[in-house]
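The complex is shown incomplete by one protein chain, all other protein chains being positioned as in the whole.
Lettered A and B in written order, each chain numbered from 1.
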Amino acid sequence: MALSQTGHRRNALWTAALIHRVSGVLLALFLPLHFLVLGLALEGEAALGSFLKWTENPLVKFAEAGLVFLLAVHLLGGIRVLVLENLVWRDAYKSAATVAIAISFGVGALFLFQVI
Amino acid sequence: MAKPKPALNVSIWRGRTDGAYQSFEVPRQDNQTVLDVVTYIQRHLDATLSYRFACRVGVCGSCAMTVNGRPRWTCRTHVSRVTDGDDTLEIGPLGNLPVIKDLAADMRPFFEKWQKAGGKFEASTDRHAPMAAISPDGPKRAAASKAIECINCGICYAACDSVRWNVDYLGPAALNRAWTLQNDERDAGHAARLRAVAADGGCHSCHSHQSCEAHCPANLNPTESIAGLKRMTVQAYIRGELEAEVE
Partner (left out) sequence: MSAIRTATRLYVLQRLTAAIMGPLIIVHIALIFYATHDGLTATEILERTRGSTIWFGFYQLFVISAAVHGAIGLRSVTNDWITDRPAALNAIMWGTGLLLLILGTRAVIAVIAPGAA
């Protein structure tokens, strides 16, 4: 039987830190693909163009919105860390973390709304 | 006559790192702490239960255990605050530490890391020198005073996932103490201690989850202290002062 010792994770800042980490990993995995797609331009405009046609598929749009969300949330989480480590401590940082995640959802949703 | 309260269903960890939760029924009282519950079990139900406590009033930190998954001082945790109306309680030893037996965790790794982080004051004078004139309001002293009340209970260490995931990580308490000493103008060990906290497993392994700050019963903020150490190490690095010790 295992000891149950993970109750400490039920707090907003821990969740924010985990989302920050997971979004970073996913972005790192996505980036080579992004670079490969852009690299299609080496074969000429048509090569890139036909790939972009494929991305008009709604499922792809949904995935892209997800990526925009990941980027926004990783950026905001990173700003939290930079502020926390370099500026004077404020207790308001706790709620700022929740606000940051909400803003990121907003940015991702806005993107989806625009491209669908 | 008042309706008798339902008994508490208490699961207590028995064994070492390998073991199991054992169930007990404990009569409920009006003003009852989790430490009262553990004591009741040991005195009336099972004398073989091992646990640690000392002051029972929240000044020594010895009674820290995992209660419903979270590290807490059991003498300062009222049962009514952690049972949520369902009368169950799960109690285990403090996390991220080897288990000696039942509810007693082995604090040695915690204290070894304390020493490794330079958690010891290094004197720069002797008893014959005049008292150091340090204003309590100066920024360094204020920073040290803010973090100085740590009684090494181990709760922050148990709550920290960086401790859990990174076996070398010195941990919030050790680094918090190092921060207070780096701000102590009387201390002569600043350079060596900065090297200790800048090494692998030092302050840079903190990812600012802030679980330490959320759980510290003394309301300390190791994340803030560690952020201070990060700034110190970066400044030293840029100025070329972070030299390795000659092997």
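Heads up, the rule we're going with is that contacts are C-beta pairs under 8 Å (C-beta built on N, C-alpha and C of every residue); 3 or more make two chains touch, one makes a residue touch a chain.
Keep in mind it's a predicted model, so treat the numbers as computed, not measured.
**Student:** For the chain left out of this view, which of A:L3, A:A16 or A:L71 touches it?
**Tutor:** Residue touching the absent chain, from the options given: A:L71.
**Student:** Per the definition of touch given earlier, which of B:P93, B:G202 or B:G228 contacts the omitted chain?
**Tutor:** B:G202
**Student:** Just the residue numbers, please: which parts of chain A touch the chain that's not shown?
**Tutor:** Chain A touches the chain not shown through residues 21, 24-25, 27-28, 31-32, 34-36, 38-46, 48-49, 52, 55, 68, 71-72, 75, 78-79, 81-82, 85, 107, 110-111, 114-115.
**Student:** Please output the residues of chain B touching the missing chain, sorted low to high.
**Tutor:** Interface with the chain not displayed, on the chain B side: 162, 165-168, 195, 198-200, 202, 204, 207, 230, 233-234, 237-238, 242-244.
Operating definition for what follows: only the chains that are shown with their structure count from here on.
**Student:** Of all residues in chain A, which touch chain B in the complex?
**Tutor:** 1, 3-11, 13-14, 17, 21, 80-81, 84-86, 89, 94
**Student:** Over in the complex, which chain B residues touch chain A? Could you list them?
**Tutor:** Residue positions touching the partner: 13, 17, 19-21, 66, 68-71, 90, 92-93, 95-96, 99, 158-159, 161, 207-211, 214-215, 221, 223-224, 227, 230-231.
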